[in-house]
Every structure is written in C-alpha cells, then in structure tokens.
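To keep things clear, I will list the structure first and then write my remarks on it.
A single protein chain has been removed from this complex, and every other one stays in its place.
Then we have chain A:
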Amino acid sequence: MKILSIHDLEKLRKSAEAHMSLREESNRHVVDHSCGLATGTPHIQILICGGTGCKASSSQEIVQRLQMEIAEHQISEKVEVIMTGCFGFCEKGPIVKIIPDNTFYVQVTPEDAAEIVREHIIGGRKIERLLYVDPKTEKSVSDSKHMDFYRKQMRIALRNCGTIDPENIEEYIARDGYFPLATCLLRKKPQEVIEEIKLSGLRGRGGGGFPTGLKWELTAKQQAEQKYVVCNADEGDPGAFMDRSIMEGDPHSVVEAMAICGYSIGATKGLVYIRAEYPLAVHRLKVAIAQARDYGLLGDNILGTDFCFDIEIRYGAGAFVCGEETALIHSMEGKRGEPTLKPPFPAESGYKGMPTNVNNVETLANIPIILNKGAKWFSSIGTERSKGTKVFALAGKINNVGLIEVPMGTTLREVIYEIGGGIKNGKKFKAVQTGGPSGGCLTEKHLDTPIDFDNLLAAGSMMGSGGMIVMDEDDCMVSVARFYLDFTVEESCGKCTPCRIGNKRMLEILTKITEGKGTEEDLKTLQTLGKVIKDTALCGLGQTSPNPVLSTLDNFYDEYLAHVKQKVCPAKQCKALLTYAINPEKCIGCHACAKHCPAEAITGMTRKPHIIHPDLCIRCGMCVSRCKFNAIVIC
C-alpha cells in the first residue's frame, strides 16, 4: 500500500498496535511473575538476537528449533518468534527474550529450544540455568532492566535495536517511525528542519564531531541541479561495530533520516556507502529500502508531495581511508579511495562534482527521534558542548563485551566498571583505547573524565566512531602502539609523504623497540616524527595516525624506557625480550610440553624435570597452555 498522509500512517500504527503493545508494555513496567500459556497468558512473543555476533553463535538455528517446537505443541497462534537486531550484550549471546514477562535468557543453544517452549512458554516456569547471574551478588537476574549492563544506558540511536523486527516496516512505524518524515514534508519548511537539527546540538558521530545542522545548512545553501545525501557506512575502525548494529537492527531509521536530509538540503538522491564485508547489514538495508518504496516513503511524490527521493547502495571494498569523506566520494565514483584537500568541501563539490552531504550512520539514526521529541529534549541530554548519547562498542579485556549507549558526560569509570562489569579474570585495569587507529590510550587518571568530544580530545585521544577497547596489566603498550601503526601503514593510501613514509619509519622504530634493539634516542625520534605527521599529513586520518604512539609515549613512558634501557617487556608480551624456562620444583616430568612443542625445544627424562633450550625455543607459548602444573616460567 502507498502511504499518502499522516492519517494513513496513523492507521498503520493503530493496526500494528496490538502486535507491538506487548513489547511496549513490557518495556514500561516489569511483570514479576513469569508468563506461560498454561497459567493464562494469552499471547507470548519470543525475541531473539539476529545480529552478526549472535548469528555466529547459531541464533538462526535456535529460531528454527523454537519454531519446530511451537508447531509441534500446536501453539503457533499464540506464540510468535521474532528475530530482532542486536540487544547489545554480545558477551552473553545468543540472547532470547520472552515477552511480556521480559525474561532475558543468555548463552542459549539450539538444544535449549525444547525446554524453553515446554517449561517457560507453556508451563510459565523460568529456566534458572539460562538466566544471567550477576557476578557481584551471585544471584540470577531475569529482567534486563535490573542488570548493571543496562541500568546506566540510555538508548536513543539504538532505540529500536533488539525491540523490532528490522525487516518489518510496520513495526518501525508502530514505534513512531516515518512520522517525523511526514511531519517535515507536510508541515515544515526545509529551513525549519535544519534549524531544529542545529538547535538540538547534534554533532557528527563518525569521529570528527562537526555540527550536523551546520553541515546540512552549508549544502542547502548551494545552488545546483543535483545534490546528494550520502550515508557513510564504511565502518573501518577495527573492533567497532556500532553502525553495523544500527543497520542490522534498525535500518529504517537510516532510510528515513536520509529522506529528511534530502528534503532539507534539496537533494533527490541518496547513496549509502557500505562495507562489502557486512553482508547482513547490506541485506537488511536493501529490504528496508524496498519496503519504503512499496509504502511510498521513497520514490516519486512521497506522501503526495512534490518531494522525490530514492536511495542506492554503493559497496566499499575494504579500505580504511574511505571513511574519510573525500576518499569515500572518490571510491563511489569508481576510483582509488584517495582523499583530496579541503576546501572545496563535499558540501560545495562532492560526488560527481555536485554538493554532497555526508553523514555517518549513527548521526542519521538520531535524526528521526530528535524531530519527534524535539531539539529541546535532545539538547537536555549530555554535556555543554556534546549533546545526546554516544554508542560504543565495548570490547577487549572486559567482562561485559557489547554494544552500549550512554549519555555524553558519563565517565569512563562508569562505562568500564558498572556497565562493563570490570576487568576480566580480576586483572588490573591498564588502559582504555578510544577512537581506534586515530585515537589514543587513556589511563587510570582519566577514568573519571566525563566522556564527550572535547574532553577526550584534551586527554590526548578522541571520540572517534566509538570503538572502546579495554586493556589489562598483561597488555604491552608498545606492542599495542605497534599494532595500530601496523594497521595505519597497511591502510595508508600512499598519497601524501608524511603518512606514507613517516608512519612506515615509526613502525620500523617500534618494531625495533619490541625486539629489544631500540635506544632512548629512538623515543625522541618517535615523538618528533609523530608531531610532524600530525601537522603535515593531508587528510584527517593521516593527521591522527600518530595518536596511538604519542598517547602511549605520554602515558606509559616508563614502559618504553624498560624496553630500550633494561631490554625487558614488563607485560611479558614482546617475544624477543622473553625467556621461557621450567621451574624444576613444579615440573613432574609428564612430557606434555615436550610432546606439543612445535620447535622440539624441550627435552627431559620421564618423571624428571625437563628443560627448555633457549636457542631452539620460538616463544610460542604452547608449553604454557599445555602444562597443568604451572611449571613454565616466563622472564
């Protein structure tokens, strides 16, 4: 059907209400008792995470098994299985949520399906062993709202992820979707929409933090035959998956926001530049675009107005630099993704030389809800100069790996210790890396810093797109810096000398240090070189590429010194600086290590302490993982 008015949208929202109210209801208040068909619950919905992470842990199979069980018990009229987007709690995936009692089952396997249907769905009895256990209280928590992981979160950009079926436009409409577009087209002038976005204080979530409303205004002011709206979905930061989760869990919010942007700046064409490595996100986006066309929300004369807008998908091909907007535009034109000097900005001359507005996925996902709830509401959240929330991909040595969204101004400590549940295996916190290859490592002393664009920059890191990697005492900061630089060197497009050659030299020096061949002089060279690259590289990525090195030099200078002066790696990570030996008092001579040593570097008689021959040892650590008696010492 084609939607021609707000009234049509209303009708759709009403008709989807019965289906959706169950989820809304359980979102608002918690049902204490568990629900089951046998105990009188008329209708149950089973939500299951269909994000990439959970799909990798066979969530698709769980869906099939659940459906089989439901068919077998002949209860398919009363029970629905719905695959949603990411719930965020990836550490405990695959996740299954039962509505309306809001039971949150973690680490579910396909084998659990029969029991879930029999015990919970029919019998109304919660399955204790599948509930999340709070590590602090050691008590099981059945409702996600009571989990530390969710308590401090505020889901704005992720509002629909894990709640709606991303492949069903009506569920999106039932949650007020496409109403903002309709209101804009029918009741607001383009300039009014831009004013609202400016007033909200929304800043670009892709890394730079440029005010979104201002960007729109710049493109709107240009006179041209054709203008373009581009969605930057080339999420290249390794270890970040915010944009992908939004596209997988709530693709319509991106489609709608692009149409709103098109209306505001006077563009009729939208392009999504997405990584080809994201097959599921591509699929969901394609479905969303097709549905929006069917409903008349994309295409010609949207909602019966003069406004025409359509969206095409363009694939990236694996180049980090294409996240930079000028490089992205070249890539869309079928060229090598090399950046060019700004100005001219894409707003003046972008795709095919026409004015182009480039926004990141998360930025766009904020647009509909800002227009729905108002700029005032949005700007009441966050800090003075950073409004709203930010989505982070929390990963590394942390208990609760996952996708989180917090108001700007939340401290790193709250994120790491409350939401993240602290450091894995009771180890000591060492650093947190934000901003990916463009960011830096922050330490203990930064833990109480409220997270926002300006504070992170002042601390020597940056917001970036939202990767947040936690490191513990076992991580060597020199190796981490080398890891990021290795990435940058690999991904450098090669256009400008500072990035192409400067970073390569820095990588060589860092490698030298991790091999125990570095000198104190090298540390000075790193600092100088880093500053020169920062000042002279062509694009934003080049200019920020030395950040991981400079920030670790600032915060962990002693560790660098240990590598170059005493030739030791305090975290025991740099292979060349380690010696493996066997503690004769602990070794019982079981021969397990020798049997698995790939270099045949371990010898000894049975039941007598063995020895490792240092000249043969390749320091692979295989013996450590094989020894059951902790007899291998690394020094």
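As a convention for this text, a contact is a pair of C-beta atoms (placed from the backbone, for glycine too) under 8 Å apart; a residue touches a chain by one contact, two chains touch by 3 or more; residues count from 1.
The rule is short, and it goes like this: contacts and distances are computed from a predicted model.
Student: What name does the UniProt record list for the absent chain among "Hydrolase, alpha/beta hydrolase fold family", "NAD(P)H-dependent oxidoreductase subunit E", "Transport permease protein" or "MBOAT family protein"?
Tutor: Protein name of the absent chain (UniProt record): "NAD(P)H-dependent oxidoreductase subunit E".
Student: Determine which one of A:R244, A:K269 or A:K387 touches the chain that has been left out.
Tutor: Considering the complete complex, A:R244 is the one touching the chain left out.
Student: Could you tell which one of A:R13, A:R314, A:K390 or A:H610 touches the chain left off the display?
Tutor: Going through A:R13, A:R314, A:K390 or A:H610 one by one, A:R314 is the residue touching the chain not shown.
Student: Using the touch definition up top, pick the residue from A:F210, A:F345, A:W377 or A:F483 that touches the left-out chain.
Tutor: Spelled out, the listed residue whose C-beta touches the missing chain is A:F483.
Student: Return the single residue from A:A182, A:L297, A:V401 or A:I416 that touches the missing chain.
Tutor: A:V401
Student: So one chain is hidden, and I want to know which residue out of A:A18, A:A38, A:A276 or A:L561 touches that hidden chain in the complete assembly.
Tutor: Touching the chain that is not displayed is residue A:A276.
Student: Since one chain has been left out of the picture, which residues of chain A touch it in the full complex?
Tutor: 51-53, 56-57, 90-93, 236-241, 244-245, 276-277, 314-320, 331, 333-337, 352, 393, 395-397, 401-402, 433, 436, 467, 469, 471, 475, 480, 483-484, 487, 493, 596, 598, 620-622, 625-626
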